[in-house]
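One structure is given here, and the rest of the page talks about it.
With one protein chain removed, the remaining protein chains of the complex are shown where they sit.
Chain naming follows the written order as A, B and C, and within any one chain the residues start at number 1.
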Amino acid sequence: MAVTELPTAGMLPGGPGEGVQVVIAGEELPTQEMTLSIGPQHPSTHGVLRVVLTLDGERIDTATPVIGYMHRAFDKLSEARDYRQIIALSNRHDWLSAFGNELGVALATERLMGIEVPERAQWIRMLMAEWNRVLNHLMFLGSFGLELGAMTPMFYAFREREDIQTLMEMATGARMHFTYCRVGGLKEDLPKGFLQYSEVLVKRIRHRLLDYEGLLLGNEIFKKRTVGIGVLPGEVAKSYGVTGPILHASGVAEDSRKTEPYLKYSEVDFDVPVGNHGDSFDRFNVLFHRIEQSLKIIEQVHAKLPAGPIMPGKMPKYLKPPEGWTYVRTENSLGETGYYLVSRGDTKPWRLKMRTPSFHNVSMIPYLLKGVLLPDLIAVLGSVFFVVGDVDR
Amino acid sequence: MIFYHFFSNPWAVFALKLAAVFIFFLTAPLFLGYVEHKGLAHMQSRLGPMEAGKFHGWAQLIADGVKFIQKEDIVPDAADRRIFMLAPMIVIIPVSLVFLVIPFGPAAVSCHAPAGAGACGFWGENFDVGIFFVLAISAISVIGMLMAGWASANKFSLIGAIRGAAQLIAYELPLVLAASAVAMQAGTLSLVGIGDAQKAYWFVFPQIARFIIFVIASLAELSRPPFDMPIADSEIIFGHMTEYTGIRFGLFLLSEYAGIVSLSAIAVVLYLGAWHGFFVPWIPGPIWTLAKIGALSFLVIWLRATYPRLREDQLQKMAWKYLIPIALVNILLTMIFKVVF
Amino acid sequence: MAMTKEERTAKLRELEQKIASKKGIGALYGLVKGMSVTMRTMLKPAITTQYPHVKPDLPERTRGVIALKEENCTVCMLCSRECPDWCIYIDSHKDVMPPKTPGARARTRNVLDRFAIDYALCMYCGICVDVCPFDALFWSPHFEYSTDDLSTLTHEMDTLAKWMDFVPPPPPLEDGAEDPSQEGAAADSATPAAGTTEAAETQAPPAREERHDEEPPQIDQEAYDAAIAQGKPDREARALAKKAWILKRRKAQS
Partner (left out) sequence: MDPQATEGAVVSWPAVFVAIFGAVAAISAVAVVLSRNVVHAALSLVVVLGAAGAIFLVLGAEFVGWTQILIYVGAIVVLLLFGLMLTAAPIGKHALDNQQRGVAFITSAAVFGVFTFIIWRSFGSQRIHLNQVVRTSDIGRSLFSGYILPFEVVSVLLLAALVGAIVLAKKD
């Protein structure tokens, strides 16, 4: 039988015809695979990620993530900016966990310079980092629902996020790119009324989490769409370098807040929620419970916040870390963010390499998407929590 | 006596009814669209449109319509031009025809139509096979959907259209089965007759399962959430409507909302007692009908606000494994009851 | 009666879990619960505000726009150099001032000709405000300056100065915080009211804030106070104080 080339509508990577293959298996009728580009402009890749799929009917044969549409050369740029400026730059790549990012840069610089951060600053940093985590997780809680067609959780998520952003704005002045960390401490102390509002918010959000439970976690349709979809065994997750909620959902409770505590995480009591199956539902569930844990940490910070300065008394005029290198692990909202900082005694780092969780999360898309149905692509992609800026940097 | 002469002229009455049906066809979906804007918004803790027309954005849908008319009508270069442009009409015409047969009230008491008593009332046309007409005509829309999806020369459109067709084929069956059980119980295929037959009790009460099947199947036919896979925006952009702009896109949307109104109306006539009210019998029948249509349409909106969408194969499974067997058993039971009592 | 609200909720939750865990009923219960969530929300008032009609109440620290207190600027160019994306444009010239006493050396000073911030480039990091040693830059929560033309987002000195009117006083700090103003380090010149002469007379010398980890102010406090007492304007007093400080240091060095 003649092999006809599948005419295309100009959506294939290299124009019509390319990437189409004809599979003739035994005596079966010949079937053609369709290549479908999801992205870079597609509603469900939240950002400019592109996934090139080869489809057998609605079943995905291969999935190749194409990244780099948002590459902003953070690593290179930080070699040309001083430490203060890097803090402002670093909160931009993963725009959903800005505070966590700048915290990492500050921690790395402090470690290299041997600066002792005041107690109060450390506690406030932890408070901010946890609120930031809640912000981030709420976003994914909402967007996952949206991708599965439930539009309301997204609006609820933004309702809650709005409250938290107002809180963050009180202290930092910004709603998204906080730039609140400084090497050695923080920009300013908390304004009056911050803690009170923070306490109110903890209660409010804890109450409103029930809405998400009612809309998504307890919903039969949602379960039907996510349970058993995109199963990621713990071993595979580890081998791909996946961290954060996705790793936890696969049953591995690796969290640098626990295993290698920074700030004051060793002094607060919290759990690392883990999943049993590593499917989409577990990932979502873990995200949900991580919010609860973060709220728990925030409550403890409220109780334990000491008085004192937020910057060390003596700070050098110019930030010039001595020659050497350091690596800082932080458990950022989406997983482990590592900062490899090499200094040659200059005011600028010689090298600042970031290990971002989203990059590793995206790297296992081919594994997760193999053999799933096209509609499940959404259930899988939505549960592989990533921020495109964090992938490309 | 000029009115008497006017209404005894069948052509005048026909023209009047046609005009009324057309106006209802144009305004009801707009009103429903507005209710959806506001209802969805409030369910999501928002306010929805507030600017157009000043008072709570009442003119938002009109503004949208004007916008659709003004926008450029783009036909993709690779598209099959004629079919692409024809598709929205194929979708909207059957939907508009359904409005012809929706009965809003009982037959007029003093009727002077030449066809005899019972031939005129609050409806456009009383077909002998009304329910059959509705089911047949609403099945045509899917051809327009397939045309749009295929002619757009876009893979997402094609997938959407195929999903839409698969969904329609699967759900046409439970829909017809659920409706035919009602026809059996009422002993007539005429929508007016079915409405009349519910004077004693609404058909929803003896057979609630049938009603649920009808509503689920209607939702699937309309591709409304949680069965909106043909236009699942996070998967396939907007299905068969992806490439459409301007008034043609507007026609698709209009047909969607008109479809909600018409299928709600049919469900009301079949199950919810049509124009028969309760507690307050002095409220006229047409108002009852409209109120019930509104309530059912609101349910459709409410579902959209609440549920994620199912997967296409789960939908098919639901149709073939549950809805169709239940509907068949239902027909059997209805038959037995009909014969025994 | 004896049950508190929390206990009651906990008990209800438990019951709910029990129902939800049942297979068929649980599924139906979950679906109905979802419907109840949306319905409940619908019956509550919306949380959104009608923005152009209702202005948001923003915190004092909100980084809306950077305002310039022109008379504080000494054209040191620090802000311009520290800006990560170089969005601050400063032009100046040197003005020769006639000597105060006849026979003395004529002095020069920098005169600010142009101070512009390109808000199309600005990333609102606030480094310029942080580094400014003379407190010439302030954050203001004012934010309504959007335009439909990129080029009009470059705002010049006069606009930046006008925005000083929107600068609120810094908020009081949370309990347990060390107030930087008590150490005499931070200036409270952020208040728009500080522009009046009365406030200017009582205010401490505008020195950089301690928390910005830099050197102590390079002016002689006594000379500044003396100059203020003589009724000299703020800028002149600061210049005198700076001169006195430099003389003192030279003496100490030699």
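We adopt the following convention: a contact is a pair of C-beta atoms (placed from the backbone, for glycine too) under 8 Å apart; a residue touches a chain by one contact, two chains touch by 3 or more.
Note that this is a predicted model, so its numbers are computed, not measured.
When the full complex is taken into account, the listed residue touching the unshown chain is B:A78, out of B:L26, B:A63, B:A78 or B:I247. Residue B:F133 is the one among B:F133, B:F227, B:Y271 or B:Y307 that touches the chain not shown. In the complete complex, the residue from B:L168, B:I194 or B:A265 that touches the missing chain is B:L168.
On the side of chain B, the interface with the absent chain consists of residues 78-80, 83, 127-129, 132-133, 135-137, 139-140, 142-143, 146-147, 149-151, 153-155, 158, 161-162, 165-166, 168-169, 172, 176, 189, using the contact rule stated above.
One rule holds in what follows: only the chains that are shown with their structure count from here on.
Centre-to-centre separation between chain A and chain B, using Cα means, comes to 43 Å. Note: centroid distance chain B to chain C, computed from Cα atoms, is 58 Å.
Mean C-alpha position of chain A lies 30 Å from that of chain C. Residues of chain A found to touch two or more other chains are 152, 156, 159, 215, 219, 221.
Within chain B, contacts with two or more other chains are made by residues 43-46, 305-307. Within the complex formed with chain C, the residues of chain B that make contact are 39, 41-47, 50, 302-303, 305-307. Every residue of chain B that touches chain A in the complex is listed here, in rising order: 40, 43-46, 78, 153-155, 159, 225-226, 228-229, 232-235, 237, 304-314. Residues of chain C that touch chain A in their complex: 20, 26-31, 33-34, 36-38, 41, 47, 58-63, 82, 84, 123-127, 130, 139, 171-178, 211, 213-215.
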